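Below are the structure tokens for one structure; questions will follow.
A single protein chain has been omitted from the complex, and every remaining protein chain is retained in its original position.
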Amino acid sequence: MIDKSRYTLAESVADIADGAVVLVGGFGMAGMPSELVDALIEQGARDLTIVSNNAGNGETGLAALINKGRVKKMICSFPRQADSHVFDALYRAGRIELELVPQGNLACRMEAAGAGLGAIFTPTAYGTELAEGKECRTIDGKHYVLEYPIQGDYALIKAHQGDRWGNLIYNKSARNFGPIMARAARCTIAQVSDIVGLGELDPEAVVTPGIFVQRVVAV
Amino acid sequence: MIDKSRYTLAESVADIADGAVVLVGGFGMAGMPSELVDALIEQGARDLTIVSNNAGNGETGLAALINKGRVKKMICSFPRQADSHVFDALYRAGRIELELVPQGNLACRMEAAGAGLGAIFTPTAYGTELAEGKECRTIDGKHYVLEYPIQGDYALIKAHQGDRWGNLIYNKSARNFGPIMARAARCTIAQVSDIVGLGELDPEAVVTPGIFVQRVVAV
Amino acid sequence: MSDKSIANESMIKLTREQLAARVALDIPEGAYVNLGIGLPTLVGNYLPGEGDYFLHSENGLLGMGPAPASGEEDPELINAGKQYVTLLPGGCYFHHGDSFAMIRGGHIDICVLGAFQVAANGDLANWHTGDPDAIPAVGGAMDLAVGAKQIFVMMEHLTRSGESKIVPQCSYPLTGIGCVKRIYTDLAVIDITETGLRVREMVAGLSFEQLQALTAADLVDAT
Partner (left out) sequence: MSDKSIANESMIKLTREQLAARVALDIPEGAYVNLGIGLPTLVGNYLPGEGDYFLHSENGLLGMGPAPASGEEDPELINAGKQYVTLLPGGCYFHHGDSFAMIRGGHIDICVLGAFQVAANGDLANWHTGDPDAIPAVGGAMDLAVGAKQIFVMMEHLTRSGESKIVPQCSYPLTGIGCVKRIYTDLAVIDITETGLRVREMVAGLSFEQLQALTAADLVDAT
């Protein structure tokens, strides 16, 4: 019997190695896998590259991970927020790298990784400083920039319900990056509010099929 | 009030012009929008390019459209079937063009069109005759072929239920190409078994958001 | 600045609410609309309640409704500006990949964005002041600029220090090139066309000459 929901929080993140690329779900606090991030802080891995839309809020969660010096590089679209002072201070001090990626490119680069594409020509950022040094091409009269996949070693995401095969459904706008990060990571760890019996999720309404999820943890 | 479900079958296909590129859903007969195809036959448009996984079965539906000489070109992955004699005969007689596309490339080329990408590097078909003459590139040691979007002027698809805003859900394996064709066409026409009131479809379970659908017809 | 004082004598600037109401007038029923963070978000308050308008939020909502009643807020139902919102009957949820496919794939009819600067050729600068000490943050602005069928910019005509935000060429880093179609300011409505910046409307008490004096790029009177 395959039971992807047999992990504790600590077990679920135990094998994340130093230097790993970790995709972290959430848009603001909606969909943020806070308990998994806390478990990762506890676990101690360092030199991480974190891919997430934002770069932490306040002093908890991602901000706490950054504050402990565990993050070598952030790949995100919107690090600057009213309460992103932890990231801001480290960035100004030159102690954390930032790759700034337009939000839609962040999404489609992870989608490309999940779908096995080698690269994609996207129109976003053409002619801007975020496309400087990148290969550009005009196709049918429109301008595009070549962007490469962002693959994660791990994804930490938050979903609403899951089952032992790893099928997931989400809650409202907390869905955001979860499904595409699940596809883009070699090992996806989902924290869910509720683990349900196999067959209880409507097969027409499963958002993330279990094939994209390796571990499910109830929190 | 916006009511995308106000069309009859005939009205829904009335403006399809000669020479149009029409995406037609279905994998075998599952998800085949037979009534819409019949309406298109009745409507009379010719010199069509049809994009569909197969090239018609038996004498009805797509096979009938082809048999009437309305189709200039088929773009599909699997024209040859036990009962594809209509297409087979015209193809052997040189009276219909065929662009043969691997099924996954058919899918991701329509996804690229729907998502506004200019081109994608896909690993499929590298080193085969279906990649001959195409641009190839090695990225991180893996080989890829550059493929371009397939955009439709129209998509004809079949769904299970729809509402007046164009939201759709599907039935089992009849979903197949429907959602990606809806995104890839400038005008998507969906035949549904049932039109339901606004708000009756679960917002977490809508598969095709109404933004991708212009006309809904109950059959 | 002297230009500003000249204009100030008689003109009546639009308030933020009046500006939002003016933009709302140009959004037809049935349009799929993305409203940027900040000032553009106000436009939603002025769309006629009896019609069907489809508000998209890049964090995965279509059919976004107004703010919830006090006490009804759901931390997992927020808009791109991270404000509490609601979902209308007929609305739905989806992930960021699908959301940006809607944007990049040309499925959004109108996007209303704020701006630091708009150039005469439609170039938009709204993500970065170029200040080397500023933390850069782009969000979805570049995707929206390139993807929506029409980009409306909505902004104050002048910066706080009185400089024109409509310029011959942007000095701030660009968000998108040649993407803006129409500019709504607290002073005027201006179309960006092949034949220049065509002024369609001006606020009461403002002459074309006064507007031109307040605007760094050349204007054409098309009122």
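Here are some notes:
Letters are used for the chains, namely A, B and C, taken in the order the chains are written, and counting of residues starts over at 1 for each.
The definition used in the following text is that a contact is a pair of C-beta atoms (placed from the backbone, for glycine too) under 8 Å apart; a residue touches a chain by one contact, two chains touch by 3 or more.
Keep in mind that this is a model prediction, so the values were computed, not measured.
The chain that is not displayed touches the following shown chains in the complete assembly: A, B. In the complete complex, the residue from B:49, B:124, B:167 or B:188 that touches the missing chain is B:124.
Within the set A:71, A:86, A:100 or A:117, the residue that contacts the chain not displayed is A:117.
Considering the full assembly, A:204 is the residue among A:129, A:153 or A:204 that touches the omitted chain. Although one chain is not displayed, subunit B still touches it through residues 27-31, 77-81, 84, 87-88, 91-92, 98, 100-108, 110-111, 122-130, 170-180, 207.
Think of the hidden chain as still there; on subunit A it touches residues 1-2, 111, 113-117, 163-165, 167, 183, 198-199, 201, 203-204, 206, 209-212.
Just so we're on the same page, only the chains that are shown with their structure count from here on.
By number of C-beta pairs in contact, the leading pair of chains is A-C. Measuring from the averaged C-alpha position of subunit A to that of subunit B gives a distance of 32 Å. Within subunit B, the positions touching two or more other chains are listed as 115-117, 204.
Within subunit C, the positions touching two or more other chains are listed as 87, 93-94, 97, 100, 103-104, 147.
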